[in-house]
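In this view, the complex is presented without one of its protein chains, the others remaining in place.
Now for chain A:
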Amino acid sequence: MSTVSTERLAAVFVEFADTLIDDFDVIEFLQMLTQRVAGLFATAEVGLMLADHRDRLTFMAASDESARLMELFQLQYNDGPCLDAFRTGRPVTNVDLAAAADRWPRFAPRATEAGFTSVHAFPLRLRKQVIGAMSIFGGASELMEADTRIVQALADVAVIGLLQERAIRRGEHLTEQLQGALTSRIVIEQAKGIIAQAHGVIPDEAFHLIRDYARSHNRLLSDVTGTIVSDLPRSARLLRQ
């Protein structure tokens, strides 16, 4: 028995399939993934990190601001479920945050403070290699065994989507795609700073301006951030148009 509805799950897989043949933007894809996984559960937020070539995890996407902060706390404190799932390559499920102070002395209290009561994390795997991890921050409800398998399956499909190849035989392809994905996240942060300064807003608001502009002009997020970082004097005026 699973708590995830079959219809919802089917819809998510269809949307994934659509994304993968469409014009592809890695950050938007990961953003969509976190939101859809969150949507499978009654009360949950989801965050995702990828590792670079030196095994340093980097924040990539989150279903909402609270999940983004939870991911950033884990990086800052160097403890938390995402880090455990990444290091062990195994899912971390149904951890009661109130009882997790020993396991994650710095992360657990912050997550509890933010209103979360349970947490789960899943490794993002490509065969034997672990390339990142996805955390689910939730309420009191437990993930059933079947749910765990569903989320891990979604995570595995996401890796294939991220790497844009169904059978990745070439080791160099993984390096190219992962490095490209990590760089596009950095470019977004730099673009946020540029727009924040130009518009006198905080970087988070700048991100909303960039995203809204991309949507209303029917452009990819990476396309808009690429324009912003490549022509600084012009980007001061860009989002005012």
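Everything below uses one rule, namely that contacts are C-beta pairs under 8 Å (C-beta built on N, C-alpha and C of every residue); 3 or more make two chains touch, one makes a residue touch a chain; residues count from 1.
Just so we're on the same page, contacts and distances are computed from a predicted model.
> Out of "Cytochrome bc1 complex cytochrome b subunit", "Ribose transport system permease protein", "histidine kinase" or "GAF domain-containing protein", which one is the UniProt protein name for the chain not included here?
Matching "Cytochrome bc1 complex cytochrome b subunit", "Ribose transport system permease protein", "histidine kinase" or "GAF domain-containing protein" to the record, the invisible chain is "GAF domain-containing protein".
> Using the definition of touch stated at the top, determine which of A:Leu9, A:Leu75 or A:Leu239 touches the missing chain.
Touching the chain that is not displayed is residue A:Leu75.
> Check the options A:Met144, A:Ala196 or A:Leu239 and report the residue that touches the missing chain.
Considering all chains, including the one not shown, the answer is A:Ala196.
> Please output the residues of chain A touching the missing chain, sorted low to high.
With respect to the unshown chain, the touching residues of chain A are 52-56, 58-59, 72, 75-78, 129, 170-177, 179-180, 183-184, 186-187, 189-198, 202-203, 226, 229-230, 232-233, 236.
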